[in-house]
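Removed: one protein chain of the complex. Kept in place: all other protein chains.
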Amino acid sequence: MAHDRPRIDIPDWERELERVGFARRLLRARKWYGADWWFVAISSLMVVGFLLLAAFPQVFAKYDPLDLVGPRLLAPGERPNQEVLILREDSEFESIADFEPDVRTRVAVVIDTPSSEAARDAADVATEERAAAGLEGRIRLEILRIETLDEALDSLLNGEAVAVVASSSAFGEVDAGYPDLVIAGPVSTLEQDATSFPLGTNQVGQDVLSRLIWGARIAILIGFSAAILSFVIGIPLGLIAGFAGGKLDRILTLIMDSIYAFPGLILAIAITAVLGPSILNIIAAIGVLYIPTYYRVVRGQTLSAKQELYVEAARSLGARPRAILGRYIFPNVIPSVAVIFSVNVADAILTGAGLSFLGLGLPLDIPDWGIDLARGQEFIRSAWWLITFPGLAVMLVVLAFTMMGEGLVEIFNPKLRRK
Amino acid sequence: MNRAHKLVALLFAFALIAAACGDDDATTTTAAPATTTTAAPTSSTEGTTTTEASGPTTIIIGTTDVISSLDSADAYATADWELIKAFNEPLLRFQPGSNSVLEPGIASLPVASEDGLSWTVTLRAGLTFGDGTPLTVEMAVDQLNRLLNTELQASAPNQVGNTLAAPYVESIEAVGDNMIRFNLLGPAGFFPQILAGAPYTIAHPDIFAAEEMNLLPEAPIYGLGPWTITSLVTGEQTVLEPNPFYDGMYPAQVDRIIVQRFSSPSAMADAVREGEIDVAWRILGAEAADDLRSVEGLHVETIPQAPIRYLIVNHSQGRVTALPAVRQALAAAIDRDELSDVVFGGAVTPLLSPVPPGFLGANAAFEDAYQSPNIQLARELLMSAGYSEVAPLQIRLGYPPEHYGVTTADGVLLVAQQWEATGMIEVETIGQEWSTYVSACTNGTVYDVCVLGWFFDFPDAENYLQPFIEGDGLGTMVLCPNPACEGVTAPNIDPRLGELLLEQRAETNLDARAALIEELQDVYAQEVVTIPLWLEPEFIIYWDWISGDPNLPNQRTLNIGPDFEFIYSVLTVNR
Partner (left out) sequence: MHPFVLMFMIFGLPAVIALAWVFTRGGDALRRYIVTRVALTLPMVVILVSVVFVVLRVMPGDVVSSTLGPKATDIARETIMEELGLDRPLIVQYGTFLRDVFTLDLGNSFVGARRPIIDELGERLPATLELIIPAALFALITGIYLGTRAAVRRKRPSDYGLRMYSVIVYSMPIFWLGLLLRLVFSVWLDWTPIAGRIDVVTNTTLERTTNLLVVDSILTANWSALGSALHHMVLPALTLGLVLSGVFLRLTRINVIETLQEDYVVAARARGIRKRAVTYSYALKNAMIPVVTVIGLQVAILLAGAVLTETVFNWPGMGRYLVQRISSRDFQAVQSTVAVFALFVALISLAVDVVYSVLDPRVKY
């Protein structure tokens, strides 16, 4: 294996690095940091994109995530089949609107097809038309759910059912065997019954894309809130512990180390299981997990900053601890915190998805990627799009934040820069 | 770095070799004498049948249920009962293909006394447990009395004696040297059906002591049934081997049955698809079952007479649902067809009455009363109760998110949408974890409506009515009776409910009884004691090479026994 040959000569710009301010660093970053700049740039764009989606889901999502907008389990881009009404040749009816009102007319459909819904919707439409025309009575159906199309057609032939509703293509394949049966016409003439969905529909007929977009809102909300919670608690504790030292420091560190070492997901599971499903509880549970991370880093930085001459000087001059912390120590801490924050958000989103995947997450009517993944498991063979897209979404969001953190690490960490 | 390279290469090689060795088709021989060589079903050959010349036969049945109790005086879960009836035989059996005709089990068909207050059965001669212990009538009576032993019952989690013995039976005694007499608290025409259940098996006195419960004994577990449990790893696997002392109607047809547990229905579906198991049984959802229909060589059959799902409505004073008009509005606005189509793809059957079709006296009471979905009627009822679009009805709807499967959440959301479609109802849905949910549901203080399920203890209309209506009010499954729930006032419910319940129970003429049950259902629907939703089908999925007993009449469901029972003994393998 060929070994890398390190360069011994150090370029000018690196030598100047120490003397240059933050803003200048940012502007000249591309030249200086090479490909790492791209890491941060691309991921920042992705992050901004996701934040926009999260902030304005109603702008980007065509449908309401809870509305049942289409037939179940429709593949991405697939158009629903046209449903037709099949009657015996000698039938007295010509359409669903012809059925006798207020009597349950038997219609046979095949299980696991949109036929039943199409038939019932047509009956509702017929009832409305009657009402509009001033007629009384409702068109009602008794739906016979049959396992195969052949059995359904047989039931029509032997008089058990008055009509069959099925997809025109499915009937087209077998109509040769049923010469006495005719297609009376399509069950629905509405355009919206023929639309396709870019990412398909889920197991109850909700639009996957809309759920994805609205899910971003929840994911990012949880991620940021949890990170902010950890931030707000962890940093002050770290500063105080690092600055004050002594017994307080030792006790706090012991507690923090214990929590840090412990498998976070498990603690989060326990907390959420106890508190119950709600957004606030998840945020609290995940927030608790990352407090030690901020604590440790900030404490470390505080400890080393405490030793700096200028801090000593300030102290001897009688500056109050709060001023010292705020003016000298805290600014040094910011770069590390920024890095941790972005990785923290990424982790929080992953943990949140894990929690809802395990079923310990959110209440029903909140569209969430984890829940979609959990439900999609059952359909792994028949409807691959149900787990692919939410999983991809989680991955991309987490990727964006992690990449940003990665890139920032390269940029900020002094130890990683060539001397 | 080269060393590391080598290490990595070694590991990959090892993994590959291991993967190659780990061919699940291998026949196995071991030093342990207990089990012998078998041919496992081939994993990747779907539908091919290879004839097995000779050698012992094994059938693997998949399930997602966990065995929680094998003590017949305690067990109250379907899976537990099924296994109990495999290694033990009840006093009576249901005739395969029917859910009402009884045949002798270890005892003859029961004979009722003149006043109907006692039933007597005669034990078969020569009954011997799987370890050779002969059965005496005193032993039998002692063991059966465990059901009536209140202290013993109180020490157990499921306490089936309090549900299926104490309400009906006063005492059990031996008569002569082979007869058992059950003295009842009151006449009950359906009592023999109860005797065909798992609680009325005679547990082996050495394993299940008369004074102590033994929920999960160590294998081997002996009984009077066609099988002996030779290995029991809870949550994973149960192994059954034939009982040589069994001489009843359903002797074992294969040398070994393994009941393998899967923690999720989709894992079980995959396993049966790949041929890793021969039969997939409870609980496979409609979705998975449908998926498997297209696999060649695999049979998918629907079994009716399965669990029902319904809404409990809170009748207690002070709740919004205390008003009959409100309850009726809720019943009217439900669209059962939509629930079935959207949530289950049409796989469940809408249930129009508390008693499911096929049981004596079942009718379509809720359909007759409301013609739901009937938004018009719902609105009228709500307005008569004082609600309107600007002052809507607020309903708290509770549900258990995991216990009945993940589809519950979808169903509840849809029900909420259906009620809100009236324009005069606002629904708040609340998920609550199962262990605390049921008592929250029935204590009358938490929810206005909640979702619950029910599977009969014995197949009679009585068991679909009694838990919900009792002699003088609502049953414990609807509202805990005072004073168990503090501060909850018992409502005024139509007294005809209780009266009709007792009348039909005592009625021996079937037609008259059916008429009473129908009337009862109609009153039930008017009062909206509960709102029945749907009947969930169950599925059994099995490979080409599995068949049942061709002599049994029920051709539709694998000839595996009565529609709701799975008798392992009838299974045979043809390979």
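As written, the chain order gives the labels A and B, with residue 1 at the start of each chain.
Assume contacts are C-beta pairs under 8 Å (C-beta built on N, C-alpha and C of every residue); 3 or more make two chains touch, one makes a residue touch a chain.
Everything numeric in this text was worked out from a predicted model, so none of it was measured.
Visitor: Specify the residue from the set B:141, B:219, B:267 or B:364 that touches the hidden chain.
Guide: For the chain that is not drawn, the touching residue is B:267.
Visitor: In the whole complex, not just what's shown, which of A:123, A:387 or A:408 touches the removed chain?
Guide: A:387
Visitor: Of the residues A:254, A:280 or A:323, I need the one that contacts the missing chain.
Guide: Candidates A:254, A:280 or A:323; residue touching the omitted chain: A:254.
Visitor: What does the interface between chain A and the hidden chain look like in terms of residue numbers?
Guide: Residues in contact with the chain left out: 3-4, 6, 8, 34-35, 254-255, 257-267, 269-271, 273-275, 346, 350, 353-354, 357-360, 373, 377, 380-381, 384, 387-388, 391, 394-396, 398-399, 402-403, 406, 409, 415-416, 418-419.
Visitor: Applying the definition given at the start, please give the residues of chain B touching the unseen chain.
Guide: Against the left-out chain, chain B lists 4, 7-8, 11, 15, 18-19, 21-24, 26, 28-32, 35, 38, 40, 43-44, 58, 60, 66, 68-69, 76, 154-155, 157-159, 162-163, 215-216, 231, 233-237, 239, 258, 260, 262-264, 267, 270-271, 274, 276-277, 402, 433-436, 438-439, 442, 476-477, 484.
By definition in this document, only the chains that are shown with their structure count from here on.
Visitor: From the C-alpha centre of chain A to that of chain B, how far is it in Å?
Guide: Chain centres of chain A and chain B, defined by C-alpha means, are spaced 37 Å apart.
Visitor: Residue numbers of chain B touching chain A in their complex, please.
Guide: My answer: residues 1, 264-266, 285-288, 290-291, 302, 337-338, 340-343, 345-347, 349, 367, 371, 401-402, 406, 409-410, 412-414, 429-431, 433.
Visitor: Touching residues of chain A toward chain B in the complex: what are they?
Guide: Touch residues, chain A against chain B: 1, 66, 68, 72, 102, 104, 109-113, 116-117, 120, 138, 140-141, 143, 145, 147, 203-205, 273, 277, 359, 363-365, 374-375, 377-382.
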